[in-house]
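Let me give you the structure first, and then I'll get to my questions.
Only a single protein chain was left out; the remaining protein chains are all shown in position.
Chain naming follows the written order as A, B and C, and within any one chain the residues start at number 1.
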Amino acid sequence: ACGSNDKDNNDAGEKPAAGNDTEKSEFSIAMVTDVGGVDDKSFNQSAWKGVKEFGEEQGWAKGTGGFDYLQSTDPADYTTNLNNLARRDFNLIFGVGFLMEDAIADIAAQQKDTEFAIIDGEVDAPNVTSILFKEQEGGYLAGVAAALMTKSDKIGFIGGMDIPVIERFEAGFLAGVAAVKPEIKVDTKYTGAFDKAELGKAEASRMYSSGVDIIFHAAGGTGNGVFSEAKERKQADKDAYVWVIGVDSDQYDEGKVGDDNITLTSMLKRVDVAVKDIAQQSMDGKFPGGETKVYGLHDNGVSLADSRGAIPQDVLDQIDEYAQKIADGEVEVPEFVEKKK
Amino acid sequence: MDYVIEMLDVSKKFGNFYANDRITLQLEKGEIHALLGENGAGKSTLMNVLFGLYQPDGGEIRVRGEKVAITDPNVANDLGIGMVHQHFMLVENLTVTENIILGSEPTKSGMLNIKDSAKKVAEISKAYGLDVDPHAKIEDISVGMQQRVEILKTLYRGADILIFDEPTASLTPQEIEELLNIMRKLVAEGKSIIIITHKLQEIMSVSNKVTVIRKGKGIGTVITAETNPEELATLMVGRQVTFKTEKGPSNPTEEVLKVEDLVVNDYRGVAKLKGLNLSVRRGEIVGIAGIDGNGQSELIEAITGLTKVKSGKVLINSVDVTNKKPRKITETGIGHIPQDRHKHGLILDFSVGYNAALQSYYHEPFSKKGIMNYKEVNEKAKSLIEEFDVRTQGVDELARALSGGNQQKLIIGREILRNPDLLIAALPTRGLDVGAIEFIHRRLIEQRDSGKAVLLITFELDEVMNVSDRISVIYDGTIVGTVTPQETNEQALGLMMAGHSKDAVSKEQIAARKDGDEHHVE
Amino acid sequence: MNIMSNKMINILVPVISIILGLLVGAVVMLISDYNPVTGYIALWNGIFGDSYVIGETIRQISPYILAGLAVAFAFRTGLFNIGVEGQLIVGWFAAAYVGMAFELPKIIHLPLALLAAAVAGALWGLIPGILKATLKVHEVIVTIMMNYIALHVVNALIKTISGGGFKTERIHETASLRSEFLSNLTDYSTLHYGIFVALAMVVVMWFVLEKTKSGYELKSVGFNENASQYAGMNVNKNIILAMVISGAFAGLGGAMEALGTFGNMSSMGGFTGIGFDGIAVALLGANTPLGVIFGATLFGSLKYGANNMPNAAGIPVEIVSIIIALVIFFVACGYIIRIGLIRLRNKKEAK
Partner (left out) sequence: MLDVLYFIVPITIASAAPLIFTAIGGVFSERSGVINIGLEGLMVMGAFIGILFNLFFAESLGAWTPWIALLVAMLVSALFATLHAVASISFRADQVVSGVAINMLGLAIALFSVKMIFGKGQTDFIQEKIPRFNIPYLQDIPIIGPMFFKLVYGSSIIAIAVAFIAWFVIYKTPFGLRLRSVGEHPMAADTMGIKVTKIRYIAVIISGGLAGIGGAVYSQTITNDFGHATINGQGFMALAAMIFGKWHPLGAMGAALFFGFAQALAISSSSIKILADIPAVYFHIFPYVLTILALAGFLGKSSAPKSLGNPYIKGNR
């Protein structure tokens, strides 16, 4: 299948190279995934999409001198992978995921001529740009959508691990719900893991059983269980009013139940947009080193996915109004959940 | 001649070592044929070849005149050969019936037919007088009953050639007598038997012929009626063996062990010792005679601190050691040759040298400030090996690789060299050949003569009679009487072991005195 | 003279196992349309290619040695410690915490951080040890449960001490195992002094087992509890001690990550896997201290070198995992290879 057409030019392994480096460009970019891999349906995939699209738009080839990625199988691989790419002379290297903060800081200090960008994390170094997202703004819209769509006035949120990024999703979501229907108390649960589908399923089962009709999940693989539970309820009863709001990428496919679909919408986190943006700036010689770029609704960094009819137009219009308020700065979405006592 | 089994020039190699070197053994129909040899002579190996567990490296085997290749136990079973192994081949957590039917299970619509099987087992056991409980679990029944299960296994499969590998090593005298009777009954029914045993009187009493092997080679076959124990022993060992260990009169002095009203419960809370009293003095050997299961194990464990004492006292050199830690008690002056050498006596996966230090490793010079000095350990072990004639490749050999007799010598050496005031020897000669037994008995007597106290626990009547200075008979958790070997005989002991009091027995003795004279061991 | 001495066979067996594993791996690559030669050159370069990767390879080996020692030590005393993973996690946290929370001179700080890791791991081993010794609870279940507990508890602790964040602050330089010298030597790799700690622990394990009175007792209890009790040893104490020492090794494995590789600890989405790999490491090394070095080297090199296969040869990492698994598999099957070699020798001798 793929990759077998390598004309290897290993010069004693000094600089391991891959791909056909026929059209070497002046500028080249690469990224290091975290342990998820470039097809994780989440930010790695989205980041790779950005890198790839950017490279292809420039007419580059995959590989040294063009665009490429390395996958980490273990957090200990971050530094070596970053270093590896730097030694292959990529000009701009993205590290994906907050877990890579320290590795980027280390390597950026060593490889001062290479530009780095960290996604979802912050590193203070002159040759590093930090890219953050206003997940809370996307979450806010999801919350608005949920509050407008709920019939039972019961809404759930299922998080994975209890970490700051996920808390931003939650904080925004709660704020969004409160903006529409302040009386609703969102049922919020963290499962403590991103990879425990059975916990997601059990948690969702409990919520739906208690009357919740819309669940927003920000729980990675644990979220699979949420979809699974919703779909089973839909399958058992075609008229059941159960919904899931997806996260990161468009999770429409996950929601299919025969001809129905239980995915209300998904909160998109457009890492690709940010990646392309930074790549362009860097290529233009305007690399925002040392800065932290925060991508929100305004920059198209977060948004809601096409609901494909699940949300009626009048509701969509209302959501747009809220979106406008955020974009205009009229509404400031909180980053943290107010400490529940 | 009508031979049912002929093993002709059979050889078996382990690596480059010949365990069997062109051995010939011929078994007639309806005979009991004894196989005799020292520990490690190759008896078990030869029988395992016959049973298909090992493949011979030379020679041929004929069964009822036909040359056969016994490639596995199934073939042996089909040929009507059954074997009762030296170490029982019983699955402990299965029932008697399950063990017996294993491998040829009767079924009823795909299900095990335990009910009918149990009935059949009961029938056979009745027919041969082999008393067993078909539904009992193996782990819950006595060694004697396990033995009978082994026999039933072969009979159930319709074996008419039976091999017994040391069947009597762990049986009580009563059980042995029973077993020998069963064998007689079996041959009377037309079955043929090969028996391995180290006990010459058993051979004399039950066998028709004896084949002797020495160091893997056949020495020859003699007709039992035309030989005697001395000749057999000489054939087997290759030198004269004395049976009755020479010993002078005892000269007991102060008391070393005193046991007062000892009560010990087992893990279910059932009393196993019920107020036992015992005393052993310096310069004497006290033998505990009794049938297995009357509290011997509990007595030893209580003395040595391996089990909790409910009430009563254990004093060693007048120091109260009741319920003290085992090490504390050992330090007070006890040496202990345990009953089960594999379970308690040795760490089989430790080297001989390490095992020699098992009770003293924590002392100088073997260890100092927590650091072992293995050079010292091995030096000491070497002298032990020398002094106690432990046959081994060296101190680095694993204890596992030693034969039972040599393992036993290693333990005895270890315990004696610690120079304890009281030596507890539990079944010290089980499974050993006469040469080894002689050696061990001599050692026990030496201990006594050097002013130490010895407590000997054994199931063998002749051992207890030969070696002890006083004999305390244990029955149902108490000592029913203490006698000297001079004032008693095996019948009297047997009665006491069955629970008769000393007085009752001595009354009976007077009546039985007439034939008492005839009774003299070998 | 023997054509093949037993010693030589002992060396040949693992070598042949590794070659067999690589051969089958090559077949897998061929079938999936990759060039095995390119692949293995990439693997080789990924392990030994230059001083940088050598440094990284050695860095990767350090925690494997400690995890392997932990499993091996428990095995030698008759216990199966599946909980190395959890003990390593708590050790990681403890070292990271001590490393950041205190300001002390290096000579005190670093040893203190290491000690904290060892103690944390030991405590995590203590619980299954006590349960095993006193209540006869099977250590395999308890240690599996303790792994999950470690994961969740440590994540919660990280959140607490970082004030709602997802990682601990960086440790102070005074607690770091990082070494400018080693790093420069290996072209800025993250090689740190941890490897010396790991090797020192190999010596410690060897010393404890082979030279001390405790070692004698621990092994004895591992082989035969009854006889050990007969010999006056405190069986329960030894079981607990074994789990504690095993846990301490594992905890130090965590310190490698905290004080060397990462310099802090982040919330963990799942297990590190090092603890589970430690089982293979230990058993590949026949549970001996020296063997553990072999197992860890094999494991660590393959695991680290494998990263270069996608990088330099475009071969997906999953194939590399297949190859690693196969190598382990064949090493485990060393017996049959040994038999083959002995047959071969005998045949040659016969001629």
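Simple rule for what comes next: a residue touches a chain if its C-beta (ideal position, glycine included) is under 8 Å from a C-beta of that chain, and two chains touch if they have at least 3 such contacts.
Keep in mind that what you see is a predicted model, and the values were worked out from it rather than measured.
Colleague: In the full assembly, spell out which visible chains the left-out chain is touching.
Modeller: Hidden chain contacts in the full assembly come out as A, B, C.
Colleague: In the full complex, which of C:I141, C:V203 or C:L290 touches the chain missing from this view?
Modeller: Only one listed residue reaches the unshown chain, and that is C:I141.
Colleague: Which residue, A:E53, A:D89, A:D162 or A:E335, contacts the hidden chain when the whole complex is considered?
Modeller: In the full complex, the listed residue that touches the missing chain is A:D162.
Colleague: Among A:D195, A:D299, A:D320 or A:E335, exactly one should touch the missing chain; which is it?
Modeller: A:D195
Colleague: Of the residues B:V10, B:M83, B:V210 or B:I416, which one touches the chain left out of the display?
Modeller: B:M83
Colleague: Which parts of chain C are in contact with the chain that was left out?
Modeller: 32, 80, 82, 127, 131, 135-138, 140-142, 144-146, 148-149, 152-153, 155-156, 270-271, 276-277, 279-280, 283-284, 316, 318-319, 321-322, 324-326, 328-329, 331-336
Colleague: Across the whole complex, list the residues on chain B that are touched by the chain not included here.
Modeller: Within chain B, the residues that touch the unshown chain are 48, 51, 53-54, 72-74, 77, 83, 85, 87-94, 98-99, 101-105, 107, 110-112, 153.
Colleague: On chain A, where is the contact patch with the chain that was removed from view?
Modeller: Contacting residues on chain A, toward the hidden partner: 1-2, 36-41, 162, 187, 189-192, 194-199, 201-203, 205-206, 209-210, 221, 224-225, 227-228, 231-232, 235-236, 253-254, 256-258, 340-341.
Definition applied: only the chains that are shown with their structure count from here on.
Colleague: Take each protein chain as a node, join two nodes whenever their chains touch, and name the resulting shape: line, ring, star, complete or other.
Modeller: Contact map by chain: line.
Colleague: If you tally contacting C-beta pairs, which comes out ahead, A-C or B-C? Let me know.
Modeller: A-C
Colleague: Provide the C-alpha centroid distance between chain A and chain B, rounded to the nearest whole angstrom.
Modeller: Computed value for the inter-centroid distance: 75 Å.
Colleague: Centre to centre, by mean C-alpha position, how many angstrom separate chain A and chain C?
Modeller: Distance between chain centres: 34 Å.
Colleague: Spell out the part of chain C that touches chain A in their complex, as residue ranges.
Modeller: Where chain C meets chain A, its residues are 32-35, 38, 41-42, 44-46, 49-50, 52-53, 56, 59-60, 152, 155-156, 159, 164-167, 170, 188-190, 257, 261-264, 266-267, 269-270, 272-273, 303-304, 306-308, 310-317.
Colleague: Where on chain C does chain B make contact in their complex?
Modeller: For this pair, the touching residues of chain C are 211-216, 219-220, 223-224, 226-234.
Colleague: Which of the residues in chain B come into contact with chain C in the complex?
Modeller: The contact residues of chain B facing chain C are 304, 306, 325-328, 330, 336, 338, 343-350, 354, 357-359, 361-362, 367, 370-372.
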